[in-house]
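Excluded from the complex is one protein chain; the other protein chains are retained at their positions.
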Amino acid sequence: MSFKEPTIAWIGTGVMGAPMCGHLADSVGAVRVFNRTKSKAQPLLDQGAVWCESPAEAAAGADLVFTIVGFPTDVRAVYFGKQGILTTLKQGAVCVDFTTTSPSLAMEIDEAAKQRGAAAVDAPVSGGDVGARKAQLSIMVGGDAAAVDRVHPLLQKLGKNIVHQGPAGAGQHTKMCNQIVIAGTMIGVCESLLYATKAGLDLETMLSSISKGAAGCWTLDNLAPRIVKRNFEPGFAIDHFIKDMGIALAEAARMRLALPGLSLVHQLYVAAAAQGEGSSGTQALMRALERLAGQTADA
Amino acid sequence: MSFKEPTIAWIGTGVMGAPMCGHLADSVGAVRVFNRTKSKAQPLLDQGAVWCESPAEAAAGADLVFTIVGFPTDVRAVYFGKQGILTTLKQGAVCVDFTTTSPSLAMEIDEAAKQRGAAAVDAPVSGGDVGARKAQLSIMVGGDAAAVDRVHPLLQKLGKNIVHQGPAGAGQHTKMCNQIVIAGTMIGVCESLLYATKAGLDLETMLSSISKGAAGCWTLDNLAPRIVKRNFEPGFAIDHFIKDMGIALAEAARMRLALPGLSLVHQLYVAAAAQGEGSSGTQALMRALERLAGQTADA
Amino acid sequence: MSFKEPTIAWIGTGVMGAPMCGHLADSVGAVRVFNRTKSKAQPLLDQGAVWCESPAEAAAGADLVFTIVGFPTDVRAVYFGKQGILTTLKQGAVCVDFTTTSPSLAMEIDEAAKQRGAAAVDAPVSGGDVGARKAQLSIMVGGDAAAVDRVHPLLQKLGKNIVHQGPAGAGQHTKMCNQIVIAGTMIGVCESLLYATKAGLDLETMLSSISKGAAGCWTLDNLAPRIVKRNFEPGFAIDHFIKDMGIALAEAARMRLALPGLSLVHQLYVAAAAQGEGSSGTQALMRALERLAGQTADA
Partner (left out) sequence: MSFKEPTIAWIGTGVMGAPMCGHLADSVGAVRVFNRTKSKAQPLLDQGAVWCESPAEAAAGADLVFTIVGFPTDVRAVYFGKQGILTTLKQGAVCVDFTTTSPSLAMEIDEAAKQRGAAAVDAPVSGGDVGARKAQLSIMVGGDAAAVDRVHPLLQKLGKNIVHQGPAGAGQHTKMCNQIVIAGTMIGVCESLLYATKAGLDLETMLSSISKGAAGCWTLDNLAPRIVKRNFEPGFAIDHFIKDMGIALAEAARMRLALPGLSLVHQLYVAAAAQGEGSSGTQALMRALERLAGQTADA
């Protein structure tokens, strides 16, 4: 990698993928791009990226292939589909999946890549669209050390806290750990705000008492104020969070691990989605609890 | 209060009460003290506090009466018992209960105090024994403004973040909001660590990836490392936390409010206590989940 | 009891108490009656019962005192109040409480009765208002054998399946066991019907497949058809069921026993009550689940 820039392919130019791909293009030059909806790749194409008609076409001849799509089924399609990456991935290439997806699927991709003499890295991120734009993502990395070392310089263009967690799947498992904690903080914060409402407290005054101590958390600092202002815009959308919790629960069941807390929160989010909040931010769990309570926190 | 120091009574000199009472004694001079077990008051007596044989005796003639005992039944005994505060509380006095107890009981005390021409303030605290010793408690205050104003200068000797939350009971309700959030963070953090264990991750490496982002919380920063080191010493004991969650759930049921998340965590803590962890720190929820999982995180 | 009829007092002439008292009056003659609302006792008075102005007055001189009021606080008032039974209960008397109430309270009454040289029996019932009218109640009996033997002939006027379960409180504990099973069947049946609705099944056809096999239960036979017909009339009212589950959970917490299933169902019923279903029948749990699902089963 010292005297020649690698050829790079990028699949998935949505909310996260577009700015991330932009950072790489800035530093390594022209990137081969594919996205389901071409228009979302247009700004990148305008800056010199090369359009490809399929993941297979993008991956053909590439040294490094980056993907960040939506759901595990999308990942499966992009890698294992008829026009998927694994039909053309060249020997010695490394593919990196940034999508939050199933650890088992990450291991499956790793196996398949190895059978072609290539390698796979799973590298889910956290930090949201803001982190993606500012290149300040936290990146949780799984895969063989050699492959991880090879892509590390490029990951540094995208994030700050880049940690190699272990073999293929370990990045995804770590992201699941992250989401499990968030599920707990979300239910705690929403139930707390609802209790406060029923008890007749002033929500902001209540928050001023509790947010600096042992109850302190990112959710309390960042999402509770939005709930108080009845702002349920995403941030991170409920449908994506349901996907993530579903993955964690499926992995846990596979590993024979009971997670009663996560399971309950997952159900309540499914209820929120059933009530039409799938595209709202995760803080809209509040609304599902309010419907259960027959009362809203802004009454 | 300008030209004459008030006469102060203090009931309850346990882990929290002893250092708190010490701070007041430092600034206002001799305090009239009662505690169920006299020996725990001895250090204060050695510094000049005056021993009384009952809450009633302590409160007799006092301008301000402070209490911090264990459970709501203790509070009830101290105020409403045959030798209770309300048998001697003088007109114009203010009593302040720092115990984490039932908001309904706080309102009951307030009513009873008013019938004697006195006033009551509920002022539960957070910050633990460290906060008590350093006079850095967060204090959540409920009661009539006049009474709260009157005791405010003394509360400032004990804590930093002192917020008047509303009428009698509002301090306790705010403390319940605090505990509800903590219940969520505890289940999230413990299930996350357990998942990580089953998935074969290195726990500290995993924590280094997730603790600075959206999963960030006091519990992750302070209790997760203890769990990793298999340190289940209290901090805050499970039996007390079960009491607090029980109060919150009882109040919620009274207000007709469903809190499914808190309710589940409460049950899991009851299980932990059944397994002998009642005196362990709240992070020992981990152990109950490990027994459910048939696996420990230090395996 | 062979040559002289005992003097009988009866407190509580509501939905259950009125017909039960009527059966006793039919067989043993005039009964001394008290109820909070006198009008509800009028039909009994018209048939020869003697009105008393308080539980104390009714119990004065009685050999046997029967009570069936609503909530544990009512039981406490009726026994321990200023005009309560225990102020006048004569030596050698037996009091029988049919109310579904706290096992701990039953033990407390037993102790207090013994201190007066009397005895107490707890005898909660099941079978509903129909069972009460038809004298076909199931009666779960706790108390000392001698006291239980003494009242057994009269219990036989009220029910069929009369079982002595053990010492004071054992009747109430058995009733709790009954309610715990019902909580499980209720959530199972309601979630099943909701799933069927979402899946587009015809509810009655679905029920015809499942009701005779391993899913078979009283709730499926008796309440599922009411839900299908959108009949949410009580039967047994949600507010009473919430009381019962609250008692069971409080006893369980006291005994350090986690009951995660009961706890969840309790919360969902609290939600139902918050949504205005407190006086509906227990099958109206369906409505709380429907609100969660954003869909009704009759859509």
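Lettered A, B and C in written order, each chain numbered from 1.
Here, a contact is a pair of C-beta atoms (placed from the backbone, for glycine too) under 8 Å apart; a residue touches a chain by one contact, two chains touch by 3 or more.
Small disclaimer: the values here were computed from a predicted structure and weren't measured.
Within the whole complex, touches from the chain that is not shown fall on A, B, C.
Only one of C:Val15, C:Val28, C:Ala77 or C:Ala215 touches the chain withheld from this view, namely C:Ala215.
Residue-wise, the contact with the chain that is not shown comes from B:Gln275, picked out of B:Gln42, B:Gln136, B:Ser208 or B:Gln275. From the options A:Pro43, A:Pro225 or A:Gly246, the residue with contact to the chain not on display is A:Gly246. Summarising the interface, chain B meets the missing chain with residues 260, 264, 271, 274-276, 288, 291-295. What chain A contributes to its contact with the hidden chain is residues 242, 246, 252-253, 256-260, 263-264, 266-268, 270-271, 273-274, 278. On the side of chain C, touch with the chain left out of the figure occurs at residues 103, 126-128, 138, 140, 161, 163, 165-166, 169-170, 173-174, 176-189, 191-196, 198-202, 205-206, 208-210, 212-220, 222, 236, 248, 251-252, 255-262, 264-265, 268, 289, 292-295.
Just so it is clear, only the chains that are shown with their structure count from here on.
In summary, the pair chain B and chain C forms a contact in which both copies contribute largely the same residue numbers, shared numbers making up over half of all those used.
Rounded to whole angstrom units, the spacing between the C-alpha centres of chain A and chain C is 52. Mean C-alpha position of chain A lies 39 Å from that of chain B. Residue positions of chain B touching 2 or more other chains, listed in rising order: 252, 256-260, 264, 268.
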